[in-house]
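The structure appears right after this line, and notes come after that.
Shown here: the complex without one of its protein chains, the others still in place.
And now, subunit A:
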Amino acid sequence: MTATALPVKSGRVLDRLSLRQKRVLWAWTFLAVPIVFYGAIRFWPTLEAFALSFTNWNLLRPAAFVGLENYKRLLVDPLFWQVFRNTFLYLIIGTPVSLVISFVIAYYLDRVRFMHGFIRALYFIPFLTTAVAMAWVWRWFYQPVPIGVFNAALTWFGIPQQPFLRSTTQALPAILAPAVWAGLGFQVIIFIAGLRAIPTSYYEAARIDGVSEFTILRRITLPLLKPTIVFLVVFSSIGFLRIFDQVYNMNFNDPGGPLNTTKPIVLMIYQTAFKSLDMGYAAAQTVVLFMILLAVSLIQLRILKDR
């Protein structure tokens, strides 16, 4: 609005403003673009979703206000609790495992000079690959003989073949593995950047004092890497809480199966909304997911920053 109004009155209004005011005006003019964009594309629909969660809209009928009905239904829906558990399993297993692996890789890769760039690129390539394509390839890896790579290897060693994606206990880790692998490259790069940012003078001082490598790691590297770790923990937690592509594509004919043991909240939302067309109920699930994401992020920021 300000942008279009400016040229008309430029002669009078602009001259009267102080330099500071003009700067503020400029700043807001530029800021208005992303604000309007985000307001219209992100925040407005978010608010709409909140409103929708109190209705029984199913796309075909006009929406009617049902109060907290959807939330009550959610509380007693055993599927929701199962999905809730799955989502946190993705988070609780996925985040630490991926962080530890990527830190170890970054820590040693940082010291490697030989073909450093090439090795780093190798780790980064999976991150560039489409999750869907990757999920389909891994899905075939997990198949029973005669086509599954993993099971072919197992039977070759005389070990009985494993059901992997067709098991209620193995399916979730089996889906998590490519997800962790895919995110590794990004985390390694961030860790290396964090490691490089630590001034070498600290290390030199420690070496002169004759401190062991482990103590250097524990007392210097890790504490100084804290901002990087905080960023990666929050970033990857949100990623695992929102996991979808891998799950949906790896058990394509029974998404989230078998028996819902791999179904995350996002997939439940998708199915409620676009398969059962139960928009109100799906909106309520979305609100719950939003709350969880918010809470987890805030808690993590607190714990990891203040200590």
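Methods note: a contact is a pair of C-beta atoms (placed from the backbone, for glycine too) under 8 Å apart; a residue touches a chain by one contact, two chains touch by 3 or more; residues count from 1.
Definition applied: contacts and distances are computed from a predicted model.
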Absent chain [UniProt protein name; select from "Extracellular solute-binding protein", "Protein-export membrane protein SecF", "Radical SAM/Cys-rich domain protein" or "NAD(P)/FAD-dependent oxidoreductase"]: "Extracellular solute-binding protein"
Selected residue (touches chain absent from view) among A:W28, A:W81 or A:F274: A:F274
Residue, one of A:A51, A:M115, A:V145 or A:M291, that touches the chain absent here: A:V145
Sites on subunit A contacted by the missing partner chain, in the whole complex: 58-61, 139-140, 143-147, 155, 160-161, 163, 165-168, 253-254, 257-260, 271, 274-277
